[in-house]
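Apart from one protein chain that is not included, each protein chain of the complex appears where it belongs.
After this line comes chain A, so read on.
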Amino acid sequence: MALLRLMQLGKRFGGLQAVNDVGFSLRQGVIKAVIGPNGAGKTTLFNLISGALAPTSGEIRFQGKTIQGLKPYRIAALGIARTFQNIKMFAGMTALENVMVGRHVQSGAGFVASMLRTPRSRREEVAIREKALELLDFLGIADCADIEATSLSFGQQRAVELARALALEPKLLLLDEPAAGLNIYETAEVGRLIARIRDLGVTILLVEHDMSLVMDISEEIVVLSFGEKIAEGLPAEIQNNPEVIKVYLGE
């Protein structure tokens, strides 16, 4: 059964059909990439899946359940985590605290328990901290734990954002241009990291411009152009697809 299934998904902004009748599915445990020229509707597609936007038509099924139109926090709670194209750190919080927020769904202390520091909330707090440190370590930025997240380098902030998303223990991870702004070495590193995350059992859907990365790590590729799906297949198929070549290179 497909983990995620998009059916005739559409999103219209006034006169602009940003996503038009897009449908594809994502099997458990694969890395799938969504590519396409600027303005093809890739980020809009992500916002539809994560609940930041509601689709104007079509359906999104996650583990067989319809999720379109749910609030983003509910979709996150179902096990869909995401990163952002332009990194969104929680300013004023350390890298560790940023990742600890990612444990929100996996913990439950409310306002009163938090204020009174009940024994249960303390135990939970210890577990949250341990898990967050473990994730920072997994991403190789454990020594940045106590530094304010917004003062870290770009690459480190990407890693913190990734750790924060993983803290959710997602079944599906949406990565919006994980290699944007990184040099070729950092990009290769991100590629290895994504493969390692997949090996943990997390299914990955990514939007990416860097073709070397996409061809390197993804098992399946969907190509969007002007909001419509123009191709879907294995990397080798996509590379030789005349329609895709036309879109990318012109006639």
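Annotations for the structure displayed:
Quick note on the criterion: a contact is a pair of C-beta atoms (placed from the backbone, for glycine too) under 8 Å apart; a residue touches a chain by one contact, two chains touch by 3 or more; residues count from 1.
FYI, contacts and distances are computed from a predicted model.
Per its UniProt record, the hidden chain corresponds to "Branched-chain amino acid transport system permease protein" from the list "Branched-chain amino acid transport system permease protein", "Fe-S cluster assembly protein SufB", "Inner-membrane translocator" or "Choline dehydrogenase-like flavoprotein". Of the candidate positions A:121, A:187 or A:203, contact with the hidden chain is made by A:121. When the omitted chain is restored, the residue from A:20, A:50 or A:187 that touches it is A:50. The residue touching the chain not shown here, chosen from A:95, A:109, A:159 or A:221, is A:109. Take chain A: the residues that touch the chain left off the picture are 50-52, 71-73, 76-77, 81-82, 84, 88-93, 97, 100-105, 107-111, 113-117, 121, 124-125, 128, 143, 164-165, 167-168.
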